[in-house]
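If you scroll down you'll find the structure; I have some questions about it.
Coming up: subunit A.
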Amino acid sequence: MSFILDYYNYWVVVFLMMTGFYIVISANNLVKRIVGLNIFQTSVFMLYISMGKVNGGTAPILVEGVDVYSNPLPHVLILTAIVVGVATTAVGLSLIVRIKRAYGTVEEHEFETQGDVI
Partner candidate 1 sequence: MLFLDIVSGILLIAGVFFGLSGAMGLFRFPDFYTRVHAASVTDSVAAILILGGLLLQTSFDLNTAKLLFILAFLLITSPTASHALAKSARHGGLLTLAESKHSKAGQAE
Partner candidate 2 sequence: MTLLIDLVLLAMLALTALRIIFLKDLFAVVMLFGIYSFLSALIFVNLDAVDVAFTEAAVGAGISTVLMLGTLALTGRNERECERSSLLPLLVVCVTGAVLIYGTLDMPPFGHADNPVHEHVAPRYIQDSPQEVGLPNMVTSVLASYRGFDTLGETVVVFSALIGVLALLGVRREDNSLTPESGLKSHLVLHVVAKLIIPMIILFALYVQFHGDFGPGGGFQAGVIAAAAFILYALVFGLPSAFSVVSPKFLQVMASLGVLLYASVGLYSMAKGGQFLDYNKLAANPIDGQHYGIIIIELGVGITVFAVMLSIFYAFSSQVARLNIR
């Protein structure tokens, strides 16, 4: 039982990662692919935050009478990564908008047969 609890978080992270990966490689719609990429990204966040957790610890904000804190470093890395993530997602979505304008569709199997229209 303790073996399962020790690795449960990592297994769910791998599951989420593979779900995102599957959406990215199998979906035809580009918006859905972006959602898949975001799921993949969130799973990586989850991996980092899981590694930073200390059993019996508390949030890394100094409080009287508490000695055990979770690791603040992964929190810092992920906090900035989330904001950078949404910024890059916005760039991806605006590329999709341009693709829609140029080809009239965002389904990959429909526009990959068309030539260069721009």
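Keep in mind that, in the parts below, a contact is a pair of C-beta atoms (placed from the backbone, for glycine too) under 8 Å apart; a residue touches a chain by one contact, two chains touch by 3 or more; residues count from 1.
Candidates were picked such that all candidates are chains of the complex that A comes from, given by their letters.
Given the structure is predicted, the values throughout are model-derived calculations rather than measurements.
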Handout entry: In-complex contact partner of subunit A, selected from candidates 1 or 2
Key = 2
Practice task
Spell out the part of subunit A that touches candidate 2 in their complex, as residue ranges.
Solution key: 5-12, 14-23, 25-32, 34-36, 38-39, 42, 45-46, 49-63, 68-76, 78-91, 93-98, 100, 106-107, 109-110
